[in-house]
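A protein chain is absent from this complex, but the other protein chains hold their places.
Going by the order they are written in, the chains are A and B; count residues from 1 in each one.
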Amino acid sequence: MNQQHHKLSNVTHLVQGELLGSADFLVQGLASLEQANENQISFVNGQKYLPQAILSKAGVLIITSDLQKELPKTKQYIIVDNPYLAFAQLTHAFEIQGQHSGIEETAQIHSSAIVADSAYIGHYAVIGENCVIGDATRIQSHAKIDRGVEVGKNCFIDSHVTITGCAKLGDRVRVHANTVIGSEGFGFAPYQAKWHRIAQLGSVQIGNDVRIGSNCCIDRGALDDTILSNGVIIDNLVQIAHNVNIGENTAIAANSGIAGSTVIGKNCILAGACGVSGHIKIADNVTLTGMSMVTKSILESGTYSSGTGSFESKQWRKMVIGLRQLADVPLTKLVKRLDHIQTQIESIESTLKMRK
Amino acid sequence: MNQQHHKLSNVTHLVQGELLGSADFLVQGLASLEQANENQISFVNGQKYLPQAILSKAGVLIITSDLQKELPKTKQYIIVDNPYLAFAQLTHAFEIQGQHSGIEETAQIHSSAIVADSAYIGHYAVIGENCVIGDATRIQSHAKIDRGVEVGKNCFIDSHVTITGCAKLGDRVRVHANTVIGSEGFGFAPYQAKWHRIAQLGSVQIGNDVRIGSNCCIDRGALDDTILSNGVIIDNLVQIAHNVNIGENTAIAANSGIAGSTVIGKNCILAGACGVSGHIKIADNVTLTGMSMVTKSILESGTYSSGTGSFESKQWRKMVIGLRQLADVPLTKLVKRLDHIQTQIESIESTLKMRK
Partner (left out) sequence: MNQQHHKLSNVTHLVQGELLGSADFLVQGLASLEQANENQISFVNGQKYLPQAILSKAGVLIITSDLQKELPKTKQYIIVDNPYLAFAQLTHAFEIQGQHSGIEETAQIHSSAIVADSAYIGHYAVIGENCVIGDATRIQSHAKIDRGVEVGKNCFIDSHVTITGCAKLGDRVRVHANTVIGSEGFGFAPYQAKWHRIAQLGSVQIGNDVRIGSNCCIDRGALDDTILSNGVIIDNLVQIAHNVNIGENTAIAANSGIAGSTVIGKNCILAGACGVSGHIKIADNVTLTGMSMVTKSILESGTYSSGTGSFESKQWRKMVIGLRQLADVPLTKLVKRLDHIQTQIESIESTLKMRK
């Protein structure tokens, strides 16, 4: 009950595909090959899914021209070049969205705030002094848009999001529930064994088409701004510290953290739970695999990894003991000793030969 | 001041124990052996706590029959088979809970939502279209129960929780503060160097007796549903990505993250800060120790671990250098060289003997 219904001709038009089937067929949802019923549409994401496609009960399959030839003509198809992209596009057609405009009467909007007529402001949302909310932007219930924050057009800000620190968001930005943007960075001056708070005066600049998941923290800068460039996508529970600068279209998966003032390039991919130290630089097109630990700048694009992998625990304990030995027994010295011994043996052997 | 008061006879009845003491004695709270005063009750969780039990000022001790015989008869006791379980049961009797039914007048409940008469809905909670809230369920202040969400009986949903994506929760489910359930999974199709959002159409199914801590994220599925089976317990700040499926009674400690479409078996225990890759399978009865990194399926039950343990930092830096050598110097080759050298030496020695 969680999806819209559409005529097959419309669906085909949306993905600019070619239809092999009945234009009036009513598509009642998108589903995986295994789960789809005869009223639903599914997609074949490459050769290896052909066996599942043959077994699928889906009423319609999105597929390439080549692969379709290997399937029975009795089914309905939408022919496209890139079935996965077509699927991504179609999910939007089948998504049920909430209300699109209007201001709930329980919302608190400061008299100086500018809210577009086409925006939606949910129950108990609070929009502060001098805020700007752009066209067709939807602010869900209980969101807090603090003084001086600006949100562009066609944005989606989910419930319990806090945006403060005079952050500026571009267009088509999506911020999921309970995320905090523009809160104070972790800046303290140590003096006489105490921590002296440095009030954070910078802000946050978020470009267009940025996506931030749930329960994330994007801190405001200390003096200059924290920056997320156009097209950056961020998963849940991610920490972006003050003055971090992330390049275009970089993706950061859940539980990762980037420490202060680090600069990350364009088109990078950080898998889950990566940790990146502060004040370093990551080049463009760098991929970090899950749980990577980066303490120094990475200046060449490529794929980088950390960690030991997983061990059965008894074996792991032996390995950890081995690591302690490894600190004290440099392997290169062992190799040198072996080389030296080899030389000694060869010398002995030649001595023995001479004396034969 | 944070606990209830009960007569000792009632307390004994609750844990189905045998009382050695005064039925009318008023128990004014539960406490640890060290902290308990003469009006409080404590418990002896095994032989090794006997010395502390002897010193304890607790007015009553919960204890096994065997251990009680080693303590003075002048004290009061409740005799049970499993003192730790009895303690767990008693905590509920001494817990002070908030209001149990009624709807605060500031709550916003959509006219199509069905809320049980015995439910409690707190201040500024928002209950959306077609939601169902079961008997005796308590929804705390500021919670957002979005369109189409169903919550079973006797549930507890704490403040600032966001439940969306048409999630369905069973009975006796507890969700702690600021957690997000049913938010959009991290699904994007890469195309022409940009990320194309895949609207998430699946939902979240949560069984009975599930417990989810604070500031967690349980994402809705892409097409099919994300599943937490009956009896699953989850600590704080845990990430459960789209289409993850977690088996009955599995426990996941704080800061852990499970990537998309991974299936975890029954009765598993994941200690804190574990990371599990996407699209893999973990068997039943698997235990992962803290900070484990799992990148491949684990098909046999058992205990698994990762990581280096901790080092004094100078020693750690030497170990890290050793790791870099380890990549280039396979230990098995060193062993083969040693074996070869040993053979050469033996050959030399026998030559020398022959020539003696």
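The rule is simple: a contact is a pair of C-beta atoms (placed from the backbone, for glycine too) under 8 Å apart; a residue touches a chain by one contact, two chains touch by 3 or more.
Keep in mind it's a predicted model, so treat the numbers as computed, not measured.
**Student:** Quick one: say which of A:Lys57, A:Arg147 or A:Lys281 touches the chain that got left out.
**Tutor:** Residue touching the absent chain, from the options given: A:Arg147.
**Student:** Hey, which of B:Gly17, B:Gly170 or B:Gly213 is the one touching the hidden chain?
**Tutor:** Candidates B:Gly17, B:Gly170 or B:Gly213; residue touching the omitted chain: B:Gly213.
**Student:** Who touches the missing chain here, B:His5, B:His100, B:His279 or B:Arg324?
**Tutor:** Of the listed residues, the one touching the omitted chain is B:Arg324.
**Student:** Touching the hidden chain in the complete assembly: which of A:Thr12, A:Gln68, A:Asn154 or A:Gln200 does that?
**Tutor:** For the chain that is not drawn, the touching residue is A:Gln200.
**Student:** Footprint of the hidden chain on chain B, which residues?
**Tutor:** These residues of chain B touch the chain that is not shown: 1-3, 29-32, 35, 82, 84-85, 87-89, 91-92, 94-96, 98, 106, 122-124, 140-142, 158-160, 174, 176-178, 209, 211, 213-215, 231, 233, 235-237, 249, 251, 253-255, 267, 272-273, 290-291, 307-313, 316-317, 320, 323-324, 326-332, 334-335, 338, 341-342, 345, 348-349, 352.
**Student:** Need a quick check: the contact residues on chain A for the chain that isn't drawn.
**Tutor:** 108, 124, 126, 142, 144, 146-148, 160, 162, 164-166, 178-180, 183-184, 186-189, 191, 193-201, 203, 215-217, 219, 223-224, 237, 239, 241, 255, 257, 259, 273, 275, 277, 288-289, 292-296, 298, 302-309, 311, 315-316, 318-319, 321-323, 325-326, 329, 331, 334, 337-338, 341, 344-345, 348, 351-352
Heads up, the rule we're going with is that only the chains that are shown with their structure count from here on.
**Student:** Could you please state the distance in Å, as a whole number, between where the Cα atoms of chain A are centred and where those of chain B are centred?
**Tutor:** 25
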